[in-house]
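Here the complex is missing one protein chain, while the rest keep their positions.
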Amino acid sequence: MSSPTYHVDRGPLAKDELAALVARNIPDGSFVNLGIGQPTTVADHLSPEQGVVLHTENGMLGMGRAAVGDEIDPDLINAGKIPVIETPGAAYFHHADSFAMMRGGHLDVCVLGAFQVSVNGDLANWHTGAPDAIPAVGGAMDLAIGARQVFVMMSLFTKTGESKLVERCSYPLTGVNCVTTVFTNHAIFDLSPHGARVRAAYGISADELRVRTGLILP
Amino acid sequence: MSSPTYHVDRGPLAKDELAALVARNIPDGSFVNLGIGQPTTVADHLSPEQGVVLHTENGMLGMGRAAVGDEIDPDLINAGKIPVIETPGAAYFHHADSFAMMRGGHLDVCVLGAFQVSVNGDLANWHTGAPDAIPAVGGAMDLAIGARQVFVMMSLFTKTGESKLVERCSYPLTGVNCVTTVFTNHAIFDLSPHGARVRAAYGISADELRVRTGLILP
Amino acid sequence: MIAHYRDQGGADEAVADVPDGATVLIGGFGSAGQPVELIDALRRQGAKELVVVNNNAGNGDHGLAALLAAGQVAKIICSFPRQVDSWIFDDLYRSGRVQLEVVPQGTLAERMRAAGAGIGGFYCPTGVGTPLAQGKEARTIDGRDYLLELPLPGDYALIKAHRADRMGNLVYRKTARNFGPVMATAAATTIVQVGQVVATGALDPEAVVTPSIYVDRVVCQGQTGPEGGAQ
Partner (left out) sequence: MIAHYRDQGGADEAVADVPDGATVLIGGFGSAGQPVELIDALRRQGAKELVVVNNNAGNGDHGLAALLAAGQVAKIICSFPRQVDSWIFDDLYRSGRVQLEVVPQGTLAERMRAAGAGIGGFYCPTGVGTPLAQGKEARTIDGRDYLLELPLPGDYALIKAHRADRMGNLVYRKTARNFGPVMATAAATTIVQVGQVVATGALDPEAVVTPSIYVDRVVCQGQTGPEGGAQ
């Protein structure tokens, strides 16, 4: 395994740089599910030559970009309920089949947002634990345990400076030992049951990364 | 419940009389699976006005009669691997869906042959128990436990005169407490967990039926 | 029994026998595939103390949201109640006037499939180690952890399809298919709202998604094709 690369001669990754980086990490020909929110922007950086096929949990492979104008069809939406278009070679299926596909390990990659990820790959992205919050899980737990590789895409720190990559999640979990790679504005981390390993960092030194995350990072 | 009717002024039912009788006992508009062998002949006695839809386990609703001449298509066969035709309103589905339909209680009636049936509805129709026999169950167990009504169609006695309706099956079982009605050449029996009740008999008296079956028949 | 479409009554007649306390599976993912006409009829019919199964908990002020607002729903079983436009549910939930059971979306679909397929329960990897595992039997099979999930049958399913033939075979349209096919298998009585009824034989048997065996009543919002077979 190669040593981490610290790009200290630049700032952290901008949002579109991060999305482009995630897109470059998706192998050609993969079947991919992009979560609601920031992960959706990864689609803008996938080239047709990559041959990536997008899955949406509400029953479709071959999902295309957001629909505009006359393309808008209320029967053709993505998981975020945004109208989308169909690409050639698309297929529709019902919900039990769609989630069998997810749960059965057939998706190569999913990209999810997160509140917290632990160094051993636990994911917390569905519930803040606030007592008055209405719980809503959707398909997050199915994706977390189902996709062969689970990429998380998030800012590394909260607005108040706490690390979202943690030793142990304090928020309610979505899945256990499921995240394979964490893509953040400050660094990319590969996770395993043995912990987190920095693959690359942007605008931050190794020491500063250890201090600000409070983590042991080999 | 009405008393049994003993038609002693005639002989036992002929095979096509039995098939016609089973057909008349299938409610209009039912979804029905006819087992391999004698039960298949029931189809010849169903009128189009009955609106019965035939299911075949190998993935079809709306199965029609046996194909002849140019109609023969090796991709369109019934459970007995005989070429059949398609009727208007037919639908094809895969094996997991076909057996979900059977196991899930969606078929109104299935008609099966049997080696033995016990008075409480146990069915033995897949294995004679002979030590050198190659076991082969097919879809028999799925039909036995899945259809809302399980009709058995058989001769009442073996060639050597033993009753095939028995107190307790000696052959290996296909299903437990599953047969609702037994149609034989000599008598029709309604079964329940409380035992068998004669609905009608043909060419045999009540006493003779008791003696030859060795059963208590209220 | 076969639906055999005979210009049956409208939506009001179709839902007339839904009793208080019934479990009603309602199709749709957000608005796509939501059988609004049937839900509105159920609202007019007035059955109370309903247990509703849907992916969401109503959007805006219409359809499922209006049924909730009418106070007819005692409990909702869903995966994703909280949305930007779920204010009717939010108010009812926060004031304790509706119970909520949150189920991961795939488990929700699979529990209904199990009900329709005669499966008594299944071991599911989704939700292991999360708060939604609470109270569920856990089991390790072949080195992986699972939770025991039980079937979720309905007394009624209200779903929307694109076209039906006169026997009740159904096809859907794009992602409006979603929960419709699995709910049709899981309910004792399945009621379908369609845009068009075509002659028996006019749907491609290879492309039928819900075979007629799962369909009890069809309500047509649009055009009705000729009676009888296509032959």
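By letter and in written order, the chains are A, B and C; residue numbering begins at 1 in each of them.
Here, contacts are C-beta pairs under 8 Å (C-beta built on N, C-alpha and C of every residue); 3 or more make two chains touch, one makes a residue touch a chain.
What you are looking at is a predicted structure, and each value in this text was computed from that prediction instead of being measured.
Colleague: For a quick check of understanding: of B:Ile72, B:Leu173, B:Ala200 or B:Leu217, which residue touches the chain that isn't displayed?
Modeller: Counting the whole complex, the residue in contact with the absent chain is B:Leu173.
Colleague: Which residue from B:Gly11, B:Pro27 or B:Gly138 sits in contact with the chain not drawn here?
Modeller: B:Gly138
Colleague: Per the definition of touch given earlier, which of C:Val171, C:Ala186 or C:Ala199 contacts the omitted chain?
Modeller: Residue touching the chain left out of view: C:Val171.
Colleague: Contact with the hidden chain only, please: which chain B residues?
Modeller: 56-60, 73-77, 81, 86, 92-96, 98-100, 102-103, 122, 127, 132-142, 145-146, 172-176
Colleague: I need the residue numbers on chain A that touch the omitted chain, in ascending order.
Modeller: Answer for chain A: residues 27, 29-31, 51, 53, 55, 61-62, 86, 88-93, 99-108, 145-146 touch the chain left out.
Colleague: For chain C, which positions touch the chain that isn't shown here?
Modeller: 110, 114, 117-125, 139, 141-142, 144, 146, 150, 171-174, 204-207, 209
Just so it is clear, only the chains that are shown with their structure count from here on.
Colleague: Within the chain touch network, how many edges lie on the shortest path between chain A and chain B?
Modeller: When the steps are counted carefully, the minimum from chain A to chain B is 2.
Colleague: Does B-C or A-C have more contacting C-beta pairs?
Modeller: A-C
Colleague: Can you name the chain whose C-alpha mean lies closest to the mean of all the C-alpha atoms?
Modeller: Ranked by how close its C-alpha centre lies to the overall one, first comes C.
Colleague: Going by C-alpha centroids, which chain is farthest from chain C? Tell me that one.
Modeller: Looking at centroid distances, B is the chain farthest away.
Colleague: Centroid from C-alpha atoms only, then distance chain A to chain B, rounded to Å. What do you get?
Modeller: Distance between chain centres: 55 Å.
Colleague: With centres defined as the mean C-alpha position, give me the chain B-chain C separation in Å.
Modeller: The separation of the two C-alpha centroids amounts to 34 Å.
Colleague: Where the centres are mean C-alpha positions, what is the separation of chain A from chain C, in Å?
Modeller: So the centre of chain A lies 30 Å away from the centre of chain C.
Colleague: Hunt down the residues of chain A that sit against at least two other chains at once, touch-wise.
Modeller: Residue numbers touching two or more other chains: none in chain A.
Colleague: Which chain C residues reach two or more other chains?
Modeller: 113
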